[in-house]
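Next up is a structure, given as structure tokens.
Shown here: the complex without one of its protein chains, the others still in place.
Moving on, here comes subunit A:
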Amino acid sequence: MEYLIGIQGPDFVLVAADNVAASSIIQMKHDYDKMFKLSEKILLLCVGEAGDTVQFAEYIQKNVQLYKMRNGYELSPAAAANFTRKNLADYLRSRTPYHVNLLLAGYDETDGPGLYYMDYLAAVAKAPFAAHGYGAYLTLSILDRYYKPDLTRDEAVELLKKCIEELNKRFIMNLPSFTVRLIDKDGVHDLEKLPIGAK
């Protein structure tokens, strides 16, 4: 039911997540933010088991901040992704595994933009575009068809709009709005919610 998507450009990463917080068949919240700011230039998008998501994401968030206090500089996106994955892997074979699916998006001074796909089995993959949820089955093919590595920010937003259009057309669940954010060398920027006019 929940949906996450990330698209990496040459000098930015565009991410979006749906805004529904559901409990069984009821929409409890229609303006729920599934993105966690790990640092000035890193976002963690987190879906999965209710409770596990916030618990795990906030734990990672505070540990990334602790690293900044201890060392005077922030963790790189690659390091943060690997740290997250290690935690997932450690908890996987314990009595209390976290059932969460994640996208980590960030911008590094030296390596540029990065998008990391992680799932509840502690797999990690750095990818140019990625999605989580049932919606991924419908939209990955659209990304395959229209993505190019040097796409501009506007083209990325258009591509994102195409994906959302497809979800609205063919996905059984109604996802009325999506939070959209962009990360580049200047940090995290909030973009207009999609589809246009969504509240």
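What we mean here is this: a contact is a pair of C-beta atoms (placed from the backbone, for glycine too) under 8 Å apart; a residue touches a chain by one contact, two chains touch by 3 or more; residues count from 1.
By definition in this document, contacts and distances are computed from a predicted model.
*Asks:* Among "Proteasome subunit alpha type", "Phosphatidylinositol glycan anchor biosynthesis, class U", "Barrier-to-autointegration factor" or "NEDD8-activating enzyme E1 catalytic subunit", go ahead and choose the protein name stored in UniProt for the chain not displayed.
*Replies:* "Proteasome subunit alpha type"
*Asks:* Sort through A:65, A:87 or A:177 and give me the one touching the missing partner chain.
*Replies:* Checking the options A:65, A:87 or A:177, the one contacting the hidden chain is A:65.
*Asks:* Touching residues of subunit A against the unshown chain: what are they?
*Replies:* Where subunit A meets the chain not shown: residues 58-59, 62-63, 65-66, 69-70, 72.
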